[in-house]
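The structure's right below; bear with me while I get my questions together.
With one protein chain removed, the remaining protein chains of the complex are shown where they sit.
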Amino acid sequence: MVEYYLDRIESTSHLNAFLATYADEARSRAAKVDARLANGTAGRLAGMVIGIKDLLCYAGHGVHGGSKILEGFVSQFTATAIQRLIDEDAIIIGRQNCDEFGMGSSNENSAYGPTLNAADTTRVPGGSSGGSAVAVQADLCFASIGTDTGGSVRQPAAFCGVVGLKPSYSRVSRWGLLAYASSFDTIGPITRCVEDAALLLEIMAGGDEQDSTVSQWPVPSYSQYLSIDGSKKIGYFRESLDSEGVDESVKAVLRQSIERLRQEGHTVEPVEFPLAHYYLPTYYILTTAEVSSNLSRYDGVRYGYRSPKAHDLDSLYRLSRTEGLGAEARKRILLGTFVLSANYYDAYYTKAQRVRRLIKEEIERHFQEYDFLLYPTTPSVAFPLGEENSDPIKTFLADIFTVQANVTGVPAISLPLGTDEQGLPVGIQVLAGAFQEEKLLAFARYLEQFVQASEEVPI
Amino acid sequence: MTDDIKAQYELVIGLEVHAQLLTESKIFASDANHFGSPPNHNISVITLGHPGTLPKLNQKAVDLAIRFGLATNSTISPRTVFDRKNYFYPDLPKGYQISQDKKPICVGGEIWVKLKDGTEKAIPLHHTHLEEDAGKSIHDDQSTDTLLDYNRAGTPLIEIVTDPAMRSAEEAGAYLTEIRKLVRYLDICDGNMEEGSLRCDANISVRKWGDPVLGTKVEIKNMNSVRFLQKAIEFEYDRQVSVLEEGGTLIQETRMFDPETGRTYGMRVKESMNDYRYFPEPDLVPILIDEEKLAAERAKMPALPRQLMQKYEGELGLSHADALLLTESKATVAYFEEAIAQAAPKTVANWLTGPVRTWMNESKKELSAFPVSPGVLAALIRLVDENKVSHSAAAQKLFPALVERPDVAPLALAEELQLIQQGNSDVLQALIDEVLAAWPDKVKEYKKGKKGLIGLFVGEVMKKSKGQADPKVTNQLVARSLDNLS
C-alpha cells in the first residue's frame, strides 16, 4: 500500500499536494505493521496511509505552516491527534501543502507554490487544506488530516469532490496544531467516504492533558453508530437557493438533495438566519485579532527564518517577519493588531464577541427545532488559479457558508453530492448541534448512500 | 532645593511587587522551576513558544495565590481568567505574556505596616494577579550579541499592586519589608531580592498639598533591596519637585534606578509607546473558585505575623521588640512555640533574642541551622528557672557547651561541668560551719558590727564548693548562722 501511494505521489508531483514524503520511514513502519497484522496485535488503523497538513506537528519532522518563516523548522513533539493515529498503527506518509498558517481559501497563499485541483489543474483545490484534499482526491493516500478554522477542511473537500469533516470546537485536542485563531481552530479528517471520517474522528477525539480547552465529553464510537433512525427534520439556508451569489450548478445539487430527502419522508424546510449578514465581519474581526497574537512567536529569535539583513534587534524582528510572512498573513496581522488596539478594542473586538454570542444562540435555537441544517459548502465550484480578486471583501464572501460552524463551534461535514456540467465537484454541507457528531455522521452516511456523486445534474 | 519648597509637595507612591512562587514546575509547563541551573536547561516546547504548543495551568500556583489573597484579606474572585499581554522582547518567547488584566484572582486586600513612631497603617491593595515570568537576557562582552536563557521563562509570579497609598519612603520600605516577611511566612516565595525572586517597581508622583488630582506618574525599576527602594524614592521625589519648581513638565515614563549613583535615569525606548492589546487568553479556560476551595486553603494557613504579634505582646506580655524578632520568620515562631510548651515564655524569649541570636549573628547562620532543639533549650532554661544553674553560668558556660554537644541533656552536661548550684541547706550548712570555724576573729568582728564581712564568708563557702554553692541560699544561711552564734 505504501509503495502504491509513494508511486502515486511521485507521478502526480505537479499537483504539489505533498511538501515532503517520509518514504523510508513509511516503508519500515509498514513492515512493522504487517508483522503485527500477522500476529493479530495490530491497531484499528493498521495499514492506513495518512497524509497530514503542514500545520500539524510530527516529532523529528518538519512543519512549516506553508510559510517561509518556518522553513527548516523541525518539530520536537507530535500533535496528540496524530499520535493517536500512529498508536493505532496508521502510517504517516508525508506533509501536505496548505495556505500559510491556514489563512486562505485557494492554497495560493502557500510559500511553497499552489496546489492544483486534480479534477482540473487550471483550478484551485480550495484552502487552506488544499494539499490534503487533493491528496485524497488523487488517491495519494487513504485519508488526510486537515484543519478547519473558517472552512479549511470543508471547502477544499467540496472543490475536490471528497468528504471533509469539521468536528465541534474542542472535540479534538489542538496540542500540536499551529495556531491560527485559537477559538476557531479545529482538526478534521478528509476522506473518500463518511465511514472513514467517522473512524478517524473516533480515534483522534477526546480529552487530552496538554490542551486546557479540549472537551472532556466522552467520545462515542462514531464508527459503530452510522445508521439513522426514523425521519428527520432538516432546515436549509433559504438564501442559498435565492441568492444571485450562488452558482446555478450548486443550487441544482442542493435542490436535488432536498428533493431526495423529501421523497424519503424527511421534512425539509427553508430557514431564516437574520444574523447571516454578520457572520463574516464577526469571523474576520475575531480571527485576525487572534492570529495577530498567535503569529507573534515567529520572530526569528529562537527558531525559524531570521533575515540575513538584520543588524540590530529591531531590524531582526521587522525584516524577519516581513520577509518570512506572506502578504495575506501580514495583512491579517495588521488588521488584528488594529482591532485589538486600545482605542478600538471595544468598538471592534468586544462588539464582535457580543455578536458571536448572538450568532451562537441563533443556531442553537434552530437546533432545538431541526435535527440538521443543510447548505451548499461553497457558493461556487473550484475557481481558476490566479483569479485574483482585487476586492478584498469579495474574497471573504466565499467563506459565507462555512464560517458559521466555526463562529458557533458546531460540527459540519461536506459531502460530494454532485457535480456541475463540466464535472467539477459540488459539495453540500450538513451541520448538527454541538457534540452531535454521532447523529451528524449517521445522517451524512445516509445522504452519501443515496445521492451519487457522479450523477449528472440537470439545471 | 530647600525643605520649604519640598514641604509644599506631597509624595504619592504605589508599589508593584512581583513574587516568584515556590512551585516545583512552571506555571504553564512542567519544566522545573529552579534557580541556578545551567542555561537553557529548564525548558520545554511550551516554554520556548514552539509552534503548536498550548499552556496548561499549574494547580499549585493558583493555590498559592489564593493563600496570599486570604492572608491579605482580599476578595478571591469566584471566576478568574487569564489575558494575553502582547509585546515583543527577546526574553518573551511567545511575543505575549500570559497574565491577568480585567479579572485578577484577588481583588483589594491590605497589608498592615507599623512605622517608627509606632503608628500602624493599612496599605490598601488594588489587586493581586497571576502571570508568567520572562527569560533572561545577558550581555556578551565578547561580541555584539545578547545571550538568551529561558530557564526563568514561565516561572509563576504573583504581582501585588497597591493603590497609590504610601506617602513616604519609610512607608514604602515598611511595606516591602512586610510583604517579604508575609510571603516567606506563607511559604509562597523565598523573598530573595538579590536573586530576583522578589522584585519591586515603584510608581511615584508628586502634587501640591490639597490638590485632588494625582501628578504625572513615573515608574521606577531596578531596586533590589529595601534600602535601594527608599533611596530611589527620595531621589525621585527631589527630581520631580525640581522639575516642577523650574516650570517644567514631567513625562509619564519608566526610569531605571542606578544603585551606584543613587539616581534614576530615563530609558531610551519610550515604554509608553507600548499598547499591550490585552484580550482574554483563548487557550486557557476560566478558574472557578468556590467556598469549599477557600475553606480548604484557609485550613492550610499558618498563623500570620500580625496575629502572632498580638498574641505575644498581648497574652504573653512580651515587649514589642522581642515580639518582632520572634515573628521574624516561620522558623523562629515554630521554635519559640515549641520551646514555650516546656518553659516560661518570657525566659524563652530572652534566650532566643539573646544568646541564640548572638550565635546566629556570629556564625552567620539561620535559626534552622541552630543545633540545639527547642526541647533541649527549654530544658536548659528550666535548669536556670529552678535555680540549679545560675544564669551567668548557663549563658557563659553551659550554652556554648550545649551548642557543641546538642545531644547531651543539659542536666547531665551541667553536672559534668560542675555547674550545678548547690542549694541543699544541709550540705551548705556543713560548709558554712567549716568556714565560720576557720575564721573566728572575723566572726567576732562581724558580731561587733562589721556586717560587710558576710561577703567574705559567702566567698569562702563558694570557694569550698568550687563555685557550685547557690549564692542566694548561701547568703541567707550564712546570715542566719551568724545570728545564731553568740
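Per-chain residue numbering starts at 1, and chain names A and B are given in the order in which the chains are listed.
We adopt the following convention: contacts are C-beta pairs under 8 Å (C-beta built on N, C-alpha and C of every residue); 3 or more make two chains touch, one makes a residue touch a chain.
Convention: contacts and distances are computed from a predicted model.
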According to its UniProt record, the missing chain among "Electron transfer flavoprotein subunit beta", "Sarcosine oxidase subunit alpha family protein", "Polysulfide reductase NrfD" or "Aspartyl/glutamyl-tRNA(Asn/Gln) amidotransferase subunit C" is "Aspartyl/glutamyl-tRNA(Asn/Gln) amidotransferase subunit C"
Which chains here would be touched by the one that got left out? A, B
Contact with the hidden chain, among B:D4, B:E120, B:D145 or B:E246, goes to B:D145
Among B:P282, B:P305, B:P345 or B:P374, exactly one should touch the missing chain; which is it? B:P282
Looking at the whole complex, which of A:Y222, A:F338 or A:F383 touches the chain that is not displayed? A:F338
Among the options A:F73, A:W175, A:Y375 or A:F401, which residue touches the chain absent from this view? A:F73
Chain A positions in touch with the non-displayed chain are 72-74, 76-77, 169-170, 183-184, 209, 212-216, 275, 277-278, 281-282, 284-285, 292, 296, 299-306, 310-313, 316-319, 321-322, 325, 330-331, 333-335, 337-339, 341, 344, 347-348, 350-358, 360, 392-393, 409
Could I get the residues of chain B that touch the absent chain, sorted low to high? 23-25, 30-34, 38-41, 43-45, 48, 56-62, 81, 86, 88, 90, 137-140, 144-150, 256, 267-269, 273, 275, 277, 280, 282, 284-288
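By our rule, only the chains that are shown with their structure count from here on.
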Chain centre separation in whole Å, for chain B relative to chain A (CA means): 57
Please give the residue numbers of chain B that touch chain A in the complex, ascending. 45, 48-57, 84, 86, 88, 90, 93-96, 146, 148, 150, 275, 277, 279, 282-285
Going by the contact rule set out above, which residues of chain A touch chain B in the complex? 56-57, 63, 65, 70, 73, 75-77, 79, 174-179, 182-183, 209-213, 289-290, 292-293, 295-299, 301-303, 313, 317, 337, 340-342, 345, 349
